[in-house]
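Starting off with a structure, shown below.
The complex appears here without one of its protein chains, the remainder shown in place.
Coming up: chain A.
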Amino acid sequence: MIMSAKVDTSLPLEYQTEQDRMNILGFWVFLGAEIVLFATLFGVYGVLYERFAGGPTHKDIFVIKDVMIQTVLLLTSSFTMGIAIFEMRRHNLKGLITWLVITLALGAGFLFMEINEFIHYAHEGATMQTSAFLSSLFVLLGTHGAHVTLGIGWATMVIIQLLKRGLTPTTARKTFIIGLYWHFLDVVWIFIFTFVYLKGLVA
């Protein structure tokens, strides 16, 4: 909805209308709420992470090689998302869509690895119901993974709109916002990698 039809063409496409600027600011505020959400989950994990209740510990289940692959996939996808937005700024629709698809493919690879990781844990007898440690681990990782899944679905919708409508202030704004979301998930992953996996291995 464009409340003010005024278009400021000196700005990047996604910032040209007042409504789009408000949408972007609103999304930043939403990301603030997301930070609180993940901070709470990290807090819960920090409280419960040594409560094994006789079940497996970090060292019993973590496979650092797989985690490294996941990390590389996701960090690379953040980089390719950056290139996608760069292509958008150059008004290169084809480049934008290409890099978006590459980003999503990397995201899907990450997700595939994560699901395998969960299956592996379950085979080791480590499920959500085993101990408080595992409950908090699965919910923290699962919330991040659910965000990635949602992001892939959402970005697909945006790609369809880009194909249908081309680059307009509205589609540019939508693309820019999914970019912000994707980078945010990457930042969260860095915290997970540090405070869950690395910390678990040195504990």
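FYI, a residue touches a chain if its C-beta (ideal position, glycine included) is under 8 Å from a C-beta of that chain, and two chains touch if they have at least 3 such contacts; residues count from 1.
In this section, contacts and distances are computed from a predicted model.
Novice: From the names "Carbohydrate ABC transporter membrane protein 1 (CUT1 family)", "Quinol oxidase subunit 1", "Xanthine dehydrogenase family protein subunit M" or "GTP-binding protein", which one matches the UniProt record for the unseen chain?
Specialist: "Quinol oxidase subunit 1"
Novice: Touching the absent chain in the whole complex: find that residue among A:Pro12, A:Gly32 or A:Gly166.
Specialist: The single option touching the absent chain is A:Gly32.
Novice: Looking beyond the chains shown, say which of A:Ile83, A:Val139 or A:Leu180 touches the absent one.
Specialist: Residue touching the chain left out of view: A:Val139.
Novice: May I ask you to list the residues on chain A that touch the chain which is not drawn?
Specialist: Residues 1-5, 18, 21-23, 25-26, 29-30, 32-34, 36-37, 40-41, 44, 47-48, 51-53, 128-133, 135-136, 138-139, 153-154, 157-158, 161, 165, 170, 174 of chain A touch the chain that is not shown.
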